[in-house]
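Beneath this line is the structure, given in C-alpha coordinates, with notes to follow.
Here the complex is missing a single protein chain, while all its other protein chains stay put.
Now for subunit A:
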Amino acid sequence: MSKQIQVSGLDAYYGSHKAIEDVSMTIEPRSITAFIGPSGCGKSTFLRTLNRMHEVIPGARVEGKVLLDGDDLYSNNIEPVTVRRMIGMVFQRPNPFPTMSIYDNVAAGLRLNGRVSKAQLDDTVEESLKGANLWNEVKDRLSKPGAGLSGGQQQRLCIARAIAVKPQVLLMDEPCSALDPISTLAIEDLMAKLKDEYTIVIVTHNMQQAARVSDRTAFFNLAEQGKPGKVIEMDETSRMFTNPSQKATEDYITGRFG
(Lines give C-alpha, C1' and ligand atoms only; values in the text may rest on other atoms or scores of the structure.)
Protein backbone atom coordinates (compact mmCIF):
# COMPACT_ATOMS: atom_id res chain seq x y z
CA MET A 1 0.00 0.00 0.00
CA SER A 2 2.75 2.40 0.79
CA LYS A 3 5.71 3.31 -1.36
CA GLN A 4 9.00 5.10 -1.09
CA ILE A 5 9.73 8.23 -3.11
CA GLN A 6 13.22 9.07 -4.26
CA VAL A 7 13.86 12.44 -5.80
CA SER A 8 17.12 13.34 -7.47
CA GLY A 9 18.29 16.58 -9.05
CA LEU A 10 14.81 18.03 -9.48
CA ASP A 11 14.31 21.51 -10.93
CA ALA A 12 10.85 23.03 -11.40
CA TYR A 13 10.02 25.98 -13.63
CA TYR A 14 7.13 28.36 -14.19
CA GLY A 15 7.81 29.41 -17.77
CA SER A 16 11.37 30.72 -17.65
CA HIS A 17 11.30 31.30 -13.90
CA LYS A 18 13.08 28.59 -11.97
CA ALA A 19 11.15 28.01 -8.74
CA ILE A 20 13.18 25.20 -7.18
CA GLU A 21 16.62 23.93 -7.93
CA ASP A 22 18.40 20.62 -7.52
CA VAL A 23 16.22 19.01 -4.87
CA SER A 24 17.19 15.49 -3.89
CA MET A 25 15.61 13.54 -1.07
CA THR A 26 14.21 10.22 -0.03
CA ILE A 27 10.73 10.03 1.45
CA GLU A 28 10.24 6.87 3.45
CA PRO A 29 7.06 4.77 3.35
CA ARG A 30 4.74 4.55 6.36
CA SER A 31 5.97 7.80 7.78
CA ILE A 32 5.13 11.46 7.78
CA THR A 33 7.53 13.82 6.11
CA ALA A 34 7.05 17.53 6.75
CA PHE A 35 8.25 20.40 4.56
CA ILE A 36 8.80 23.69 6.38
CA GLY A 37 10.20 26.99 5.23
CA PRO A 38 9.19 30.59 4.50
CA SER A 39 6.50 31.48 1.96
CA GLY A 40 7.52 31.39 -1.68
CA CYS A 41 10.46 29.05 -1.21
CA GLY A 42 8.97 26.30 -3.34
CA LYS A 43 7.61 23.80 -0.80
CA SER A 44 4.20 23.59 -2.44
CA THR A 45 5.74 23.62 -5.90
CA PHE A 46 7.95 20.70 -4.94
CA LEU A 47 5.00 18.86 -3.43
CA ARG A 48 3.06 19.31 -6.65
CA THR A 49 5.90 17.88 -8.72
CA LEU A 50 5.57 14.63 -6.75
CA ASN A 51 2.23 13.76 -8.36
CA ARG A 52 2.71 15.70 -11.58
CA MET A 53 0.20 18.39 -10.60
CA HIS A 54 2.82 21.03 -11.26
CA GLU A 55 2.48 20.66 -15.02
CA VAL A 56 -1.27 21.42 -14.89
CA ILE A 57 -0.33 25.11 -14.74
CA PRO A 58 0.30 26.46 -18.26
CA GLY A 59 4.02 26.88 -18.91
CA ALA A 60 5.13 24.89 -15.88
CA ARG A 61 7.67 22.09 -16.35
CA VAL A 62 9.97 19.85 -14.39
CA GLU A 63 13.46 18.47 -14.90
CA GLY A 64 15.01 15.67 -12.89
CA LYS A 65 13.84 12.35 -11.54
CA VAL A 66 11.11 11.27 -9.16
CA LEU A 67 11.17 7.53 -8.47
CA LEU A 68 8.20 5.81 -6.85
CA ASP A 69 9.63 2.49 -5.64
CA GLY A 70 12.08 2.69 -8.51
CA ASP A 71 9.64 3.73 -11.29
CA ASP A 72 10.39 7.12 -12.79
CA LEU A 73 7.18 9.18 -12.69
CA TYR A 74 8.50 11.49 -15.39
CA SER A 75 9.51 8.85 -17.90
CA ASN A 76 7.89 9.20 -21.31
CA ASN A 77 5.64 6.18 -21.16
CA ILE A 78 3.95 7.14 -17.89
CA GLU A 79 0.72 9.08 -17.95
CA PRO A 80 0.16 11.82 -15.35
CA VAL A 81 -3.33 10.44 -14.76
CA THR A 82 -2.01 7.10 -13.49
CA VAL A 83 0.57 8.87 -11.33
CA ARG A 84 -2.15 10.93 -9.68
CA ARG A 85 -4.20 7.83 -9.03
CA MET A 86 -1.30 6.42 -7.02
CA ILE A 87 -0.36 9.67 -5.30
CA GLY A 88 -3.33 11.48 -3.80
CA MET A 89 -3.45 15.10 -2.77
CA VAL A 90 -5.23 17.27 -0.23
CA PHE A 91 -5.22 21.00 -0.84
CA GLN A 92 -4.84 24.05 1.32
CA ARG A 93 -8.43 25.14 0.95
CA PRO A 94 -11.10 22.46 1.31
CA ASN A 95 -12.50 21.96 -2.18
CA PRO A 96 -15.39 19.50 -2.19
CA PHE A 97 -17.28 19.34 -5.49
CA PRO A 98 -20.20 21.75 -4.99
CA THR A 99 -22.60 19.87 -7.25
CA MET A 100 -22.13 16.58 -5.44
CA SER A 101 -23.47 15.15 -2.19
CA ILE A 102 -21.17 13.96 0.60
CA TYR A 103 -21.50 10.43 -0.71
CA ASP A 104 -20.83 11.44 -4.30
CA ASN A 105 -17.80 13.48 -3.27
CA VAL A 106 -16.15 10.47 -1.67
CA ALA A 107 -17.23 8.21 -4.51
CA ALA A 108 -16.06 10.71 -7.14
CA GLY A 109 -12.58 9.27 -7.63
CA LEU A 110 -13.88 5.76 -8.17
CA ARG A 111 -16.87 6.77 -10.24
CA LEU A 112 -14.97 9.11 -12.51
CA ASN A 113 -12.33 6.48 -13.14
CA GLY A 114 -14.56 3.62 -14.22
CA ARG A 115 -17.50 1.46 -13.34
CA VAL A 116 -17.85 0.18 -9.82
CA SER A 117 -20.74 -1.77 -8.34
CA LYS A 118 -23.06 0.02 -5.94
CA ALA A 119 -22.24 -2.35 -3.08
CA GLN A 120 -18.52 -1.87 -3.55
CA LEU A 121 -19.02 1.89 -3.73
CA ASP A 122 -21.04 1.87 -0.49
CA ASP A 123 -18.29 -0.07 1.24
CA THR A 124 -15.54 2.22 0.01
CA VAL A 125 -17.44 5.36 0.96
CA GLU A 126 -18.08 4.10 4.49
CA GLU A 127 -14.51 2.85 4.88
CA SER A 128 -13.01 6.12 3.62
CA LEU A 129 -15.25 8.32 5.75
CA LYS A 130 -14.38 6.20 8.78
CA GLY A 131 -10.74 6.45 7.78
CA ALA A 132 -11.07 10.23 7.74
CA ASN A 133 -12.85 10.27 11.13
CA LEU A 134 -15.94 11.78 9.54
CA TRP A 135 -18.34 8.84 9.35
CA ASN A 136 -20.11 9.43 12.67
CA GLU A 137 -20.75 13.07 11.86
CA VAL A 138 -22.20 12.57 8.40
CA LYS A 139 -23.60 9.05 8.21
CA ASP A 140 -27.19 10.32 8.51
CA ARG A 141 -26.84 12.93 5.79
CA LEU A 142 -24.76 11.33 3.10
CA SER A 143 -27.06 12.69 0.39
CA LYS A 144 -26.69 16.29 1.57
CA PRO A 145 -24.32 18.58 -0.38
CA GLY A 146 -20.69 18.37 0.68
CA ALA A 147 -20.36 22.14 0.59
CA GLY A 148 -22.78 22.38 3.53
CA LEU A 149 -20.27 20.98 6.01
CA SER A 150 -18.04 23.10 8.25
CA GLY A 151 -14.51 23.94 7.09
CA GLY A 152 -12.88 21.23 9.18
CA GLN A 153 -15.42 18.65 8.08
CA GLN A 154 -14.97 19.68 4.46
CA GLN A 155 -11.23 19.15 4.76
CA ARG A 156 -11.76 15.71 6.25
CA LEU A 157 -14.21 15.04 3.43
CA CYS A 158 -11.44 15.93 0.99
CA ILE A 159 -9.12 13.53 2.80
CA ALA A 160 -11.77 10.82 2.59
CA ARG A 161 -12.14 11.57 -1.10
CA ALA A 162 -8.38 11.28 -1.57
CA ILE A 163 -8.02 7.98 0.29
CA ALA A 164 -11.08 6.44 -1.39
CA VAL A 165 -9.05 5.74 -4.51
CA LYS A 166 -6.50 3.89 -2.35
CA PRO A 167 -3.35 5.83 -3.24
CA GLN A 168 0.14 4.77 -2.20
CA VAL A 169 1.12 8.24 -1.12
CA LEU A 170 -0.86 11.15 0.30
CA LEU A 171 0.38 14.68 -0.30
CA MET A 172 -1.04 17.43 1.91
CA ASP A 173 -0.49 21.07 1.04
CA GLU A 174 -1.02 23.05 4.26
CA PRO A 175 -4.16 21.07 5.03
CA CYS A 176 -4.84 22.88 8.32
CA SER A 177 -4.04 26.47 7.46
CA ALA A 178 -7.72 27.37 7.03
CA LEU A 179 -8.91 25.44 10.08
CA ASP A 180 -9.49 26.12 13.76
CA PRO A 181 -7.35 24.36 16.42
CA ILE A 182 -9.93 21.64 17.11
CA SER A 183 -10.27 20.70 13.46
CA THR A 184 -6.50 20.89 13.14
CA LEU A 185 -6.16 18.43 15.99
CA ALA A 186 -8.67 16.12 14.30
CA ILE A 187 -6.62 16.19 11.09
CA GLU A 188 -3.35 15.64 12.94
CA ASP A 189 -4.81 12.61 14.74
CA LEU A 190 -6.00 11.39 11.40
CA MET A 191 -2.53 11.75 9.89
CA ALA A 192 -1.01 9.76 12.73
CA LYS A 193 -3.55 7.03 12.03
CA LEU A 194 -3.09 7.13 8.26
CA LYS A 195 0.67 6.79 8.38
CA ASP A 196 0.31 3.08 9.19
CA GLU A 197 -0.92 2.65 5.64
CA TYR A 198 0.30 5.57 3.59
CA THR A 199 3.38 7.54 2.84
CA ILE A 200 2.39 11.04 3.93
CA VAL A 201 4.02 14.27 2.90
CA ILE A 202 2.78 17.50 4.45
CA VAL A 203 3.64 21.12 3.77
CA THR A 204 3.09 23.31 6.80
CA HIS A 205 3.80 26.80 8.04
CA ASN A 206 3.13 25.70 11.56
CA MET A 207 6.37 24.49 13.09
CA GLN A 208 4.69 23.04 16.14
CA GLN A 209 2.62 20.99 13.77
CA ALA A 210 5.67 19.72 11.94
CA ALA A 211 7.29 18.87 15.27
CA ARG A 212 4.14 17.14 16.53
CA VAL A 213 3.22 14.97 13.58
CA SER A 214 6.22 14.33 11.39
CA ASP A 215 8.97 11.72 11.50
CA ARG A 216 11.28 13.56 9.17
CA THR A 217 11.44 17.23 8.29
CA ALA A 218 12.90 19.07 5.33
CA PHE A 219 13.68 22.77 5.57
CA PHE A 220 13.29 24.69 2.31
CA ASN A 221 14.63 28.16 1.70
CA LEU A 222 15.70 30.47 -1.08
CA ALA A 223 19.45 30.36 -1.65
CA GLU A 224 19.19 34.15 -1.68
CA GLN A 225 16.57 36.68 -2.73
CA GLY A 226 15.60 36.14 -6.39
CA LYS A 227 17.25 32.73 -6.58
CA PRO A 228 15.27 29.47 -6.76
CA GLY A 229 14.35 27.61 -3.59
CA LYS A 230 16.25 24.57 -2.39
CA VAL A 231 16.42 22.11 0.45
CA ILE A 232 18.72 23.47 3.15
CA GLU A 233 18.54 20.50 5.45
CA MET A 234 16.59 17.30 5.92
CA ASP A 235 16.75 15.04 8.94
CA GLU A 236 14.83 13.26 11.67
CA THR A 237 12.27 15.72 13.04
CA SER A 238 13.58 15.32 16.61
CA ARG A 239 17.07 16.27 15.53
CA MET A 240 15.91 19.10 13.25
CA PHE A 241 14.13 20.78 16.10
CA THR A 242 16.74 20.24 18.77
CA ASN A 243 20.10 20.15 17.11
CA PRO A 244 20.02 21.21 13.46
CA SER A 245 23.31 21.12 11.58
CA GLN A 246 22.65 24.31 9.60
CA LYS A 247 22.62 27.79 11.04
CA ALA A 248 19.74 28.84 8.74
CA THR A 249 17.54 26.00 9.97
CA GLU A 250 18.14 26.93 13.57
CA ASP A 251 17.39 30.59 12.85
CA TYR A 252 14.15 29.71 11.11
CA ILE A 253 12.96 27.28 13.73
CA THR A 254 13.74 29.56 16.62
CA GLY A 255 12.10 32.50 14.89
CA ARG A 256 15.29 34.47 14.47
CA PHE A 257 14.94 34.33 10.75
CA GLY A 258 16.12 37.12 8.45
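Quick note on the criterion: a contact is a pair of C-beta atoms (placed from the backbone, for glycine too) under 8 Å apart; a residue touches a chain by one contact, two chains touch by 3 or more; residues count from 1.
Definition applied: contacts and distances are computed from a predicted model.
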Missing subunit (named according to UniProt) among the choices "Phosphate transport system permease protein PstA", "Ferredoxin-NADP reductase", "Aspartate carbamoyltransferase" or "Heterotetrameric sarcosine oxidase delta subunit": "Phosphate transport system permease protein PstA"
Residue among A:Ser2, A:Ser101 or A:Asn133 that touches the chain left out of view: A:Ser101
Which of A:Arg30, A:Arg61 or A:Arg85 contacts the chain that the document leaves out: A:Arg85
Touching the absent chain when the full complex is considered, from A:Asn113, A:Ser150 or A:Ser238: A:Asn113
Touching residues (missing chain, whole complex) on subunit A: 51, 53, 56, 58, 80-86, 88-89, 91, 93, 95-101, 108-109, 111-113, 143-145, 147, 158, 161-162, 165
